[in-house]
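Only one protein chain is missing; all other protein chains are in place.
Chain naming follows the written order as A, B and C, and within any one chain the residues start at number 1.
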């Protein structure tokens, strides 16, 4: 296989892994998040802020912004098909988002070592303004987590 | 007014401020989060993890855990009635939660200075196991943010 | 061995592990940090801010505050004698410290699971005012790191 074919295959493999995870990710889908781009170690998601996603200040709940970035992070760090979870994450809130805003979260791998990884996610709005910066640390599991419904 | 009456009034005032914010916080209510305790600089919320809150690994989405803690943080830092928003937050994921789990987030003020504050939130499950630790930095606004629906 | 003797022995064992680490920790000693308390999962350090620890604003360099907390963290998470390193850490700067101030960093274990741990460190000054809050995530090594001077 040539180097080009290899890159194409890695891209297709990442897309399949992310699509499979997305198909069973009820929370991400219930919030209307859609995959715009998916590759090895990267993923871009987009969503529209719904009125029921706003907080008592009338702006998009910080938890919704976090979830958008966290989903992009999860897809990016699981793109090789090894079950990988978030160990920690931090978010900087830069600007408020409002109902009707279209938000895009772009996740990229900043580092990988052993079973750990660092991913950076930038959330922008429809005017290409930065809304939040997110950094997450991933941990690849040696064995997959139990599925919901199985005994704990 | 005696010191006891003053403490009672501060408690009642915090409860009123938090109840008012909760009444208009559509995201917190849409996720079934209920107020268990509310006081000056503190708030405890509880929720049941629903199946539509799980991710592709079949466990509670990290964004839902973050939102639970973030809501408790928001109520605690707005308990004096001054519009206050999150500047940043970090979460450490300790244990997975699953559909049906009952999660409790307890927020307490760790520091206040000028217009900034630091709040620590602990999320536990129904077995009193620690699920996540959250730390947020708040920023008190000089003017309240625009309401959703107003021109940006 | 009774439960009391066991607690006494665990305390003594932690103290020995921390003293051994401190003896070879040139950076901590070069900065004049002294052990005030050491136990299983906990450690308290104290130091005086020297003039050569100040930054261009004339206040204690944030890196010195971080190092004080990071050393207390390192001793606390190594108190059982298993080589353990920091994976990540975050610090909230609350108040400036100045040359001559006496700073105390108290580290406590907030969670342990598998080979990971979360430790919280509070830095206070001689007036018992909070100067910084630090949270670190530790990772226990399966094999100790190479010593300085060995081939990389």
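Quick notes on this one:
As a working rule, a residue touches a chain if its C-beta (ideal position, glycine included) is under 8 Å from a C-beta of that chain, and two chains touch if they have at least 3 such contacts.
Computed from a prediction, not measured in an experiment: that's the story for all the values here.
Residue in contact with the omitted chain (choice from B:28, B:71, B:88 or B:104): B:88. Although one chain is not displayed, chain C still touches it through residues 20-28, 30, 51-59, 61-64, 66-68, 70-71, 74, 78, 83, 85-93, 96, 98-99, 144-149, 152. Where chain A meets the chain that is not shown, the touching residues are 90, 92, 94-95, 110-111, 113, 118, 130, 133, 135, 137. Seen across the whole complex, the unshown chain contacts chain B at 87-88, 90, 116, 137.
Convention: only the chains that are shown with their structure count from here on.
Inter-chain spacing, taken between the CA centroids of chain A and chain C, is 34 Å. Touching two or more other chains at once are residues 90, 137 of chain C.
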